[in-house]
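One structure, pasted below without further comment.
One protein chain is absent from this view; the other protein chains keep their places.
Each chain carries a letter (A and B) given by its place in the written order, and its residues are counted from 1.
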Amino acid sequence: MTGDPGEEAQTQAVVSDQDVVRVRQLVRTAAVTAKLSLVDQTKVVTAASELARNTLVYGGGGSVQVRVVRQRRSGVRVELADDGPGIGDLELALTDGYTTGGGLGLGLSGARRLVDEFEIDTAPGRGTRISIVKWAR
Amino acid sequence: MDRVPVLKLGDVLLVSIQVDLADKTTVQLEEDLSERIVATGARGVIIDISALDIVDSFVGRMLATIAAISRVLDAETVVVGMRPAVAITLVELGLSLHGIQTALNVERALEVLSRARDDDWIPPLDTEDDTAPAAP
């Protein structure tokens, strides 16, 4: 019961825009299970949507893992992975308004603001791994 | 693929988004709406998003684009029914939807549109007044 890595990990491949919708639904279900408030649910689902679209558009597809984590508080962890080109200048990519894909440039930077924990591991040619956590208040 | 229906109410087009939007559906809606504005000569577009439980930057951009396109086509766009949680999230995300008119519900949006039309209203040229001599 106290195992901190969490439970019920769900994996979703991201290869089409329908998969992004499925990721949103998975994260929503997990957020409800983790007893996040409505606003926090909305925030983490929105963040996951932004990041899953990045995985699809920039990473050329990948996979997303969603799980409920229980430590002192409960929360939702979303891990995204792709084997795409990776990000060269991470600091620049995390700047509001910076985009290479014709978007609004709010995906990465905005998603980071919406969650409590944000980790990114990327390098050119090595793909991108992002892990986010939103805790129940 | 899902398609979002566009309803015509007088000179207003009403779009009520009821499904979780996939990106392709979003792009399709953008195209459908531009065509319908021109085809119907609509003066206003109301997009009801009260059923959407999230709006991310992709949907946000669609709303902004539709507003911009309709402005070019001389129609006014009003986005209605955004949920509080969605609004709070959008603010945090950094999306302020500049240049988009908003209203609490469809009724209010119709008021906004009719007000905009009142501003456009020009009194009919009263030709008789001009021609009639100032008779004593």
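By our rule, a residue touches a chain if its C-beta (ideal position, glycine included) is under 8 Å from a C-beta of that chain, and two chains touch if they have at least 3 such contacts.
What we mean here is this: contacts and distances are computed from a predicted model.
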**Study point:** Protein name, per the UniProt record, of whichever chain is missing from view ("Fe-S cluster assembly protein SufD", "ABC transporter permease", "Cytochrome d ubiquinol oxidase subunit I" or "Polyvinylalcohol dehydrogenase")
**Key:** "Polyvinylalcohol dehydrogenase"
Point to revise | Touch with the omitted chain, as defined above, among A:Val39, A:Leu94, A:Ile120 or A:Ala136 | key: A:Val39
Check your understanding: Which listed residue (B:Asp2, B:Glu30 or B:Glu92) would be found touching the missing chain in the intact complex?
Key -> B:Glu92
Practice item. Among B:Pro5, B:Gly41 or B:Pro84, single out the residue that touches the unshown chain. Key: B:Pro84
Practice item. By the contact definition given up top, give the residues of subunit B that touch the hidden chain. Key: 78-80, 82-85, 87-88, 90-92, 96-97, 101-105, 108-109, 111, 114-115, 118
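Operating definition for what follows: only the chains that are shown with their structure count from here on.
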Study note, to complete from the structure: Distance between the CA centroids of subunit A and subunit B (whole Å) is 32
Review point. Taking the complex as given, what residues does subunit B use to touch subunit A?
Key: 20-24, 53-58, 60-61, 83-86, 88-89, 92-95
**Study point:** subunit A to subunit B touching residues, read off their complex
**Key:** 17-18, 20-21, 24-25, 28, 38-39, 41-43, 45-46, 49-50, 53, 96, 103-104, 106-107, 109-111, 113-114
